[in-house]
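Structure, as structure tokens:
Just one protein chain is left out here, and the rest sit where they should.
By letter and in written order, the chains are A, B and C; residue numbering begins at 1 in each of them.
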Amino acid sequence: MAKKPHTTMRGIIPAMVTPLLATDTLDIEGLHRLIDHILSGGVHGLFVLGTTGEGPSLSSRLRRELIDRTCRHVSGRVPVLVGITDTSFIESIGLAEHAADCGAAALVLAPPYYFPAGQPELLEYIRHIAPRLPLPLVLYNIPSHTKTTIEPATVQAASDVPGVVAIKDSSADMIYFHRLAGMLKDKDGFSLLVGPEELLAEAILLGGNGGVCSGANICPQLYVQLYDAAVGRDLRAVAELHERVMAVSNTIYRVGQYESRYLQGIKCALSCMGICSDFLAEPFHQFGQQQRQTILKHLRTLALTGLDN
Amino acid sequence: MAKKPHTTMRGIIPAMVTPLLATDTLDIEGLHRLIDHILSGGVHGLFVLGTTGEGPSLSSRLRRELIDRTCRHVSGRVPVLVGITDTSFIESIGLAEHAADCGAAALVLAPPYYFPAGQPELLEYIRHIAPRLPLPLVLYNIPSHTKTTIEPATVQAASDVPGVVAIKDSSADMIYFHRLAGMLKDKDGFSLLVGPEELLAEAILLGGNGGVCSGANICPQLYVQLYDAAVGRDLRAVAELHERVMAVSNTIYRVGQYESRYLQGIKCALSCMGICSDFLAEPFHQFGQQQRQTILKHLRTLALTGLDN
Amino acid sequence: MAKKPHTTMRGIIPAMVTPLLATDTLDIEGLHRLIDHILSGGVHGLFVLGTTGEGPSLSSRLRRELIDRTCRHVSGRVPVLVGITDTSFIESIGLAEHAADCGAAALVLAPPYYFPAGQPELLEYIRHIAPRLPLPLVLYNIPSHTKTTIEPATVQAASDVPGVVAIKDSSADMIYFHRLAGMLKDKDGFSLLVGPEELLAEAILLGGNGGVCSGANICPQLYVQLYDAAVGRDLRAVAELHERVMAVSNTIYRVGQYESRYLQGIKCALSCMGICSDFLAEPFHQFGQQQRQTILKHLRTLALTGLDN
Partner (left out) sequence: MAKKPHTTMRGIIPAMVTPLLATDTLDIEGLHRLIDHILSGGVHGLFVLGTTGEGPSLSSRLRRELIDRTCRHVSGRVPVLVGITDTSFIESIGLAEHAADCGAAALVLAPPYYFPAGQPELLEYIRHIAPRLPLPLVLYNIPSHTKTTIEPATVQAASDVPGVVAIKDSSADMIYFHRLAGMLKDKDGFSLLVGPEELLAEAILLGGNGGVCSGANICPQLYVQLYDAAVGRDLRAVAELHERVMAVSNTIYRVGQYESRYLQGIKCALSCMGICSDFLAEPFHQFGQQQRQTILKHLRTLALTGLDN
């Protein structure tokens, strides 16, 4: 019934956090443990340097180091997608070339996010950058951070640009998502991915091809199981797994006060689980002891207490 | 009556556009002509790599080249302020060090603009970055682009951080501006600058110390005259000059359709005046012939038709 | 698995348009035809004076006449829900009493929508008004129109107020919806209804109890079939019917330019179908000939060309 997605753009592609020891220092051992932890969940790909990966907060140098080390450690086990979103066209291209050199599978690009762009400007931008990129391109719609929605008509036009193979929608607007799904339903080889994991169940049930879940840093298997249940049309399992996904969202992501809290929560959980450091790049900061205790309590309630969850 | 501003942070400090021949190529001759044109207007400083300077759209390399060439060409005639706003803490510091090496006078920094930050996060960020900067720091409030207002209480706390010497307010919210003015009124050595030139008259009449005007790329003298009239309490002249400032805004900035149009208008006007190229960095593009004709017509109506305006 | 909803708050409860001959004149014959048309689709209830019913645009007198005539014509065939949303507490109570006198089954109330209220103010408002209402109360979350989201914690507290029996969520925010569904899942006798029909499929599949669909003015059976398919876990039928629901949304609701266009589209379609007048209350206006031709073309494509669709 559903269209065939792009070969490598389907299933659960976790949005990996970037383990840090300091603002410009990777937690290399933590990175290796995290990659192995995520891949042990049976995921279909790995996405680095997205929003959850704090891509925009990292130095150009560290972004390159992360791409290099990730690709080497993943070593072909799954496709690696690399976020190249930048307000500078030139910097995006530079990152893309580095990602290709390291063996990444695809690039993920949100609109430049300082100046709000009009739709024709956005489309022209995509048409200008795509031919200069050495890898397939996934568009990334996240208006909460870029101020600009990639409107359905723009997505449709962009989907005809050579090299553009998918769109990841993090708008959390399911009416928008359904409009894309309808528009793209006969476009074989083009994938529609959903960002917020709270919407994974319905996205897969109603025409989506995969999810870029942040929670999969913590418990990758949960999202893979939900994806499989949805693909397999097992609604009883979908309902139960969806409820567990909501439980992660309602606990781990809701400690703390500001919008960064979901990220603080994920990194804190990973630290509690012994996987990697909870250091965040500026302008954000790791949780203090009290909030860490709350996260620990939530992990116990969720039965997510260690690497062998 | 008014407090004494920071010595070099007062008067008209134009937000210079970045003359480009291509996305990663400076229009060097245009840059020199533009600097001389602006300085001929009697301005008090020069601000590069701000919003109008397309700072976030430029490569790290080009930003450095621009700082270097601008400082050399200005050659001490006025203080040069350099925008170091970046989503990456490390990149901001790198730019700051380069600016200091080139002889810039101060740095201008808006909050990181990808992830929205809470006020305590923002204050902590300012406290972390200020000690690592080699030059005085001007805070830059521009919530339309950063999604985050630097709230008055945060400005007050930040104004006590060593090295923080001014705030440039581009919120266009005069109630906010008046709250800042009241709060900072006894803080000698700290400057309050206004962004939108349409608000320059009232900002100076009611406690501000200067303006960072974009229109001063085109007709710098106009803003200097308005500033002088306001400082001199010559209300008749203020009213007349304010009306001319509004005329620029109502014409040059309102050709085209999207938010980038004010920038397209300024660069187009400068090109029509024979000063520099009208190329814009991605994702924006220069006006076509029809819009250029409209700009030309406006320039004639405004009696701004050449270098010798 | 799912909780038991309130007895009469489940299934498809169309948000009926208000047929008008002029700003303060009901199209009485159109009203009767429309009610019969909607009820012929097998719907579970009827909701008048909501957003689609132009409730806030109508005079107090006309609202009362509409309630009276609707209740009489429905004559107990389905429960009638009456929107009593008003910026004035007293006017809401007056409408509620009239609705009870006419035999309505329940009341629907969004927050007062002129001044934005804080959550504690909103909760106190609900606690003050509920005891003064003669019928069960459905809360109505529609932040696009009221500026205020009824936050999950407020919904939870309000769900314990005697008389509050359901919430209709028109936020189009499915993460919010899922949070409500999780929170309310053991609350027997309390219903969770979804507003936008584009989200009906997933809302019913994942814990919702019904939908308040605007499109059901035109083709009520479609939404009833989708609801039944979702309740019956027939995913193949859900996918097909969801696609047809999206087709109505992508055509009938997208003629015209402003936010009122979905309403102009519905009324125009009903007029084309010979059911009722397409007159809209101020400040809106019916489509002109060209737009009417487009609606007609869409109706033909959708195979919705007359009362016997």
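Keep this in mind: a residue touches a chain if its C-beta (ideal position, glycine included) is under 8 Å from a C-beta of that chain, and two chains touch if they have at least 3 such contacts.
Since the structure is predicted, the reported quantities are computational estimates derived from the model, not experimental observations.
Looking at the complex as a whole, the chain kept out of the display touches B, C. Of the candidate positions B:Pro196, B:Gly215, B:Gly256 or B:Pro283, contact with the unshown chain belongs to B:Pro196. Of the options C:Glu97, C:Glu121, C:Glu151 or C:Glu243, the residue whose C-beta touches the omitted chain is C:Glu121.
Here the missing chain is touched by one residue of B:His44, B:Arg127 or B:Arg179, and it is B:Arg179. Listed residues C:Ile12, C:Leu58 or C:Ala158: the one in touch with the omitted chain is C:Leu58. Mapped onto subunit C, the interface with the missing chain covers residues 23-24, 51, 56-62, 87-91, 94, 111-118, 120-122, 124-125, 128-129, 145, 147, 257-260, 281-285.
Annotation for subunit B: contacts to the undisplayed chain at residues 1, 172-175, 178-179, 182, 196, 198-199, 201-202, 205-207, 233, 235-236, 238-239, 242-243, 246-247, 249-250.
By definition in this document, only the chains that are shown with their structure count from here on.
Counting hops only between chains that touch, subunit B reaches subunit C in a minimum of 2.
Taking each chain's centre as the mean of its CA atoms, B is the chain most distant from subunit C. Innermost chain of the displayed assembly, by C-alpha centre distance to the whole-protein C-alpha centre, is A. The mean-CA centres of subunit A and subunit B are about 36 angstrom from one another, to the nearest whole unit.
Counting partners per residue, subunit C has no residue that reaches two or more other chains.
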